[in-house]
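What follows is a set of notes on a single structure, which appears directly below.
Only a single protein chain was left out; the remaining protein chains are all shown in position.
The block that comes next holds chain A.
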Amino acid sequence: MTGTPIAGGPADTTAVYLYGVARHLDPAALGDAAGVAGAPVRGVTAGELTALVSTVALAEYGEAALRANLEDLEWLEATARAHHDVVDRAAHAAPTAPVRIATIYRDDARVAEVLAAQGERFTEILDLISGRSEWGVKAYADPEAMRGDDIPDDIPADPPDGGGADPGGGLAPRAEPLTGPQPTGPAPAPSSGGGVGTAYLRRRQQERRRRAEAGRRVGEQADTVHAELADHAVASRHHPPQDPRLSGRAGTQILNAAYLLDEEQVAGFLAVTRAAGERLPGIELEVTGPWPPYSFIDTAAATPAREPGDM
């Protein structure tokens, strides 16, 4: 397909947004799918590959506009959801390789050129993801597990730091020492181990140690869960922990990973996840999916699991 006239405006004010590339996609599967900015989605086909595209206005998707828009959370959300909806719909009908958000071409002819030039690469990617889907697993530790209240006070102490020393090792002394007489009121009677400041510091240190120990324990549990899940997947990949302001989730996220599963692995994987969640008190597992395999496109960065034959 070459030089398709672009509907909705002269070519110099519009561009073409690419969502992904599918193999053997029946165009009817797209139905009346709407893409970013509500524009209808169409296919640009070259051989067995179909690029999913829609027309966008350069006023919104040109370089300068994109630069600003990508930092606008509302815009980013609308674009991300539209991008995902198109990819997801295609992925339910045929193997589909999503492309990175905001990949823009001049026109359909350029998309056809790219399909021809990159056909081999897309074919490789599609071979890898055919018949597979991505599942996300997040683990949260509840606040109690993170406080470490059950950890005894007598775990090994850090070397004494002299009370209020700069943790960064800087030379500048504190303007206000944490020890010493309080500025107002009579100081309570000192305990046997030293002044009230010392007791306070000791308590804080113990609390800090308990929390560090609790964090370490919880981290180990997350590693164990991940290892178990990865054993039931074709490949796995860690995402960075999510900002609670974006997730709106209380509790500390201790695992945020994606797993690539063969269709026949899905039921077993979900059962293993459920069992792990029931086994670990204070840890909640959350599963999302199936996703188009966004996280497994860059095969070098994913961790392949053992080959089935190795087991």
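Points worth noting:
Here is the rule we go by: a contact is a pair of C-beta atoms (placed from the backbone, for glycine too) under 8 Å apart; a residue touches a chain by one contact, two chains touch by 3 or more; residues count from 1.
Definition applied: contacts and distances are computed from a predicted model.
According to UniProt, the chain absent from the figure is "Gas vesicle protein", selected among "ABC transporter ATP-binding protein", "Gas vesicle protein", "Sarcosine oxidase subunit delta" or "Radical SAM core domain-containing protein". One of A:Leu25, A:Ala46, A:Val114 or A:Ala276 touches the chain omitted from the figure, and that residue is A:Val114. Only one of A:His24, A:His239 or A:Arg279 touches the chain withheld from this view, namely A:His239.
Among A:Glu60, A:Asp88, A:Asp142 or A:Asp262, the one in contact with the hidden chain is A:Asp88.
In the full complex, the hidden chain is touched by chain A at residues 15, 18, 20-21, 31, 33-34, 37-38, 61-63, 66-67, 70-71, 73, 76-78, 80-85, 88-89, 92, 97-106, 110, 114, 118, 121-122, 125, 134, 136, 146, 167, 204, 207-208, 211-212, 215, 218-219, 239-244, 246-247, 252-253, 256, 258, 288-291, 294-298.
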